[in-house]
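My questions will all concern the structure given below.
Missing here is one protein chain; the remaining ones are kept as they sit in the complex.
Letters A and B name the chains as they come in the text, with residue numbers starting at 1 for each one.
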Amino acid sequence: MLKFAIKRTLVAIPTLLAIITLVFILVHMTPGNPFDGERALSPEALKSLMTQYRLNLPIWQQYLLYLNDLLHGSFGISMKYLGQSINGLLFPDNMGGFWVTLRLSIYTMVIAVPSGIILGAYAGLHKNSWFDKIVVSSNIFFTAVPTMVTGPLAVLILAVTLRIFPAGGWGDGDFQHLFLPVLVLILAYLPTIAFVMRGSIIDVLNSNYIRTARAKGLPTKTILFKHAIKPAILPVISLLGPMFAGILVGAVVTEQIFTLPGLGVLTTNAATNRDYNMIMAITILGSILTIVFNIIVDLLYMLLDPKIKQ
Amino acid sequence: MTEKKIPLLDVRNLSVEFKVQDGMVKAVNGLSFKVYDGEIIGIVGESGSGKSQTMLALMGLLASNGKISGSVKFMGQELVGISTSKLNKIRGDKMAMIFQDPMTSLNPYLKISSQMTEVLMLHKNMSYKDALAESIKMLERVKIPEASNRIHLYPHEFSGGMRQRVMIAMSLLTKPKLLIADEPTTALDVTVQAQILELLKELRKEFGMTIIFITHDMGVVANLCDRVNVMYGGWLMETASINTIFNNSVHPYTQALLATIPSLDTHVEKLKTIPGEPPNLLQLPTGCPFQPRCSQANHLCSESIPLRRVEPRHVVKCVNAQGVVL
Partner (left out) sequence: MFGKINTLNLDIPKTKGFWLSVFARLSRNKLAMTSGLIIVILTLMCIFVPMVSSVAFDKTDWGQIMQTPSGQHWFGTDSLGRDLFVRCFIGGRITFEIAFAAAFVVLLVGIFYGAIAGYVGGKLDTIMMRVVDVLYGIPFLFFCILLITLFGNSMALSFVAIAAISWLDMSRIVRGQTLSIKHKEFVEAAMISGVSNLKIITRHVIPNLLGVVIVYAALTVPNMIVMSAVLSFFGLGVTEPMTSWGLLISDGAQNMQAWWLLLFPAGLMIITLLSFAFLANGLRDALDPR
């Protein structure tokens, strides 16, 4: 287990390095320097800026120094808020930046995954019931229609018209303020989880080994909870890897809708201000999270499936 | 084995239907047969003959769109229509089944130990420790080497033949009165097939079991069975003792099946087959389902054909048969 975890992590490192390199090259290939747009800077000021941002060094030195920074957990300095470290903006001491996005993503996962599994299993066990039909059709709807459409609609109905929830803002991270954004995110992912679970439980219950279990005279409960649940959950697990990257992005979009102070604002600001270092940092942070989460999912899968132990 | 004894299994007028998109498909039609203690009954037929569906029906394992009617009495108890929980007291305990495909019939996500001990813990109220000891004994009995270690492995760590031995051991744990074997050797190599058949014969003697053996292989039947039911298109075509079937069979289908057995004594240019295709259950002809492929078919074959008793315990469904209409 530990060996597999280490091996899996080692394999991920070159991938991450490749991503960092790609992003770095893209940013530094762009013609001109990032301070072109600024009000006419005196040559001295420009020179000191160039030094501060190491832009006077040859590109390979810049690259190595950037890698060195990353290794020490630093994303460098912002190009918009001159001199401010990006880490301070990304991971502020109070609630904001990455913490907002992370909390939204975690709430979504923690609620959507178990309830998706339960609802999907129930639908699969009652195939063609009205409940099953709701699961199937809501999957079609919410797979097709993204959060950027469902989010504003939810605000229009539940916040503006019915006035049950506030239309946006973080508040102090309380239930009232978080309900709508998390609901919108859950609606985007739960139906897919439920649908996959539904399909897999139907497949598993039709399998030969479940027939054997029934032939042994085992009660339905034992068949479900001992024989069927593990193989039925595996397809859901393998779905979670790619889904996490989606939730992360979905959370950023949701922040935009509900004006939450997360990575979304930082991204928009960075884009409008051409704060390359910031966008680079956010992209790399997102990649690290995606890769780490995929490793976790792989380990989980390995724990559950005896066939890939070796 | 006299006629007066109460049969272990008494199947009367059993029908199995499946609801499909275009209506109902009859997989088994009014099947009746008896199985007495200690017999090995072979059920023979091509695919689509209804032989497997009959056995799944007995075990209550039909697919959810399947419907069963008629009567099945096992040790005097009616099985058709009883609740799942009552059925669960019988299947896996007094009546067990082994399946065609050992590669997929064991749960790949559970250790063999877990899959075996649960049977004893459920039906015999054993503790895990006792159940484990008993399971290891049974694995040794079916000649699995290093059973006490290998019981803690997962199914994928066994070969196909070994998995079928595990299946057999698992089904014998409770010393069932009746063992239903649904083509247990079809998916295996020929040499492994012979070993498994030999094993079943030994075990039957040792445990005094009754076996229903489903196969399409007349050679296997000759080697193993006391009596044979020949099925085609969901109907019983002929039933008789093994000697009668091989020496005095009446039904052209039975004879055609026998002709397909390759013989070492005579020189053949080409292996014989039955011409035509196995029956399509959605489009069966009226009367005898075998008539499109039958070399002796005549105009009477389209009428409804009764079962006739040619001699005691030899029943045939064919216009050519002579005997008492049942």
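In this section, a contact is a pair of C-beta atoms (placed from the backbone, for glycine too) under 8 Å apart; a residue touches a chain by one contact, two chains touch by 3 or more.
Remember, it's a predicted structure, so these values are computed and weren't measured experimentally.
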Among the chains present, which touch the one that was left out? A
Of the candidates A:108, A:147 or A:200, the residue in contact with the absent chain is A:147
Spell out the interface residues on subunit A facing the chain that's missing from view. 15-16, 18-19, 22-23, 26-27, 30, 140-149, 151-153, 155-156, 159-161, 167, 188, 192, 239, 242-243, 245-246, 248-250, 252-253, 256-257, 264, 267-268, 270-272, 274, 276, 279-280, 282-283, 286-287, 290-291
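By our rule, only the chains that are shown with their structure count from here on.
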Distance between the centres, which are taken as Cα means, of subunit B and subunit A, whole angstrom: 54
For the complex, give me every residue of subunit A touching subunit B. 206-220, 222, 226-227, 230-231, 304-307
Which residues of subunit B touch subunit A once you look at their complex with the stated criterion? 59-61, 63, 84-85, 87-93, 96-97, 99, 101, 104-110, 114, 118-119, 122-123, 154, 156, 167, 170
